[in-house]
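All protein chains but one are shown in place.
Let's look at subunit A:
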Amino acid sequence: MPLDAQSSNAAGLNVAVLVSIGRHPLTARTRRADQDARAVEMALSLKGASVNLMHAGQHDSDHEEAIRGYLGMGIEEVRLLEQMPEADVVPVLTDALRASSPQLVLTGTRAETGEGSGILPYLLAEALGWPVINGLAAVEKVEKGVATVLQALPRGKRRRLRVRLPAIATVDTSAPSARQSAFGPARRGEFDVQPHASEADAALTQWQIQPARKRPKRLKVIKSSSARDRFKAAAAKSDGGGGQLLNDVTPEQGAEAIFKLLREEGVLR
């Protein structure tokens, strides 16, 4: 299959995306979860790959609405592994993945509802014996069962990794944002509902779930008469951290320092 230079060589790749029910941070309305939607976006951007959506959870109108958010990105069908509320979805997902044997499993780093611990991909990887990568930023190419990917590290750094497939990868907000969900495909998309036995998550039933509250941060009171200083103090970034302040240097020295930093950060090589 002829492919142009930019598109990742993913023809024939079978990608499964695990999607969950999202929850809007302000209004708590169900929606497609942001990170999961980015995972779907990543899968859709792999040219030639076949994308299969999977959701383990309940089949009711509220959830359907949210799942349709993913379908609206231009996907025809979602596999719904029906589960009781508060069930442990790891076993059913493990079975489903083992049976459908995708080469790549994508999902968000953590769910917006439920436990939201972000541990699910690791449990699945452990059960299936597959490698797991977090912070997937891009899939560069897939060749002979090995994927070359970029992993996002803090402060915009990227690390190039080669992984043997099948593998599980999670995306976070450093992945490209999800495309708009359109009403037409969302309405037409189909649900392949498969009832499955649920394993109750004993621990979860004991939990009491309540909305998270932002911890108040102590304000640094700046006593200064100048509004500019007060503004600067209020707007200043909290973490000073590394970095270097260069004063009175020649342009060459400045350029040298910048060059060195870019090299260290792996932007240049």
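Convention: contacts are C-beta pairs under 8 Å (C-beta built on N, C-alpha and C of every residue); 3 or more make two chains touch, one makes a residue touch a chain; residues count from 1.
The criterion applied here is as follows: contacts and distances are computed from a predicted model.
Trainee: Suppose you had to identify the omitted chain by its UniProt name; would it be "ABC-2 type transport system ATP-binding protein", "Fe-S oxidoreductase", "tRNA modification GTPase MnmE" or "Xanthine dehydrogenase family protein subunit M"?
Mentor: Its UniProt record gives the name "Fe-S oxidoreductase".
Trainee: Touch as defined at the start, partner being the missing chain; which of A:129, A:184 or A:216 qualifies?
Mentor: Missing-chain contact among the listed residues: A:184.
Trainee: Of A:72, A:121 or A:166, which residue touches the hidden chain?
Mentor: A:72
Trainee: At which residues does subunit A meet the chain that is not included here?
Mentor: Given the touch definition above, subunit A has residues 24, 26-27, 29, 31, 72-74, 179-185, 187-188 touching the missing chain.
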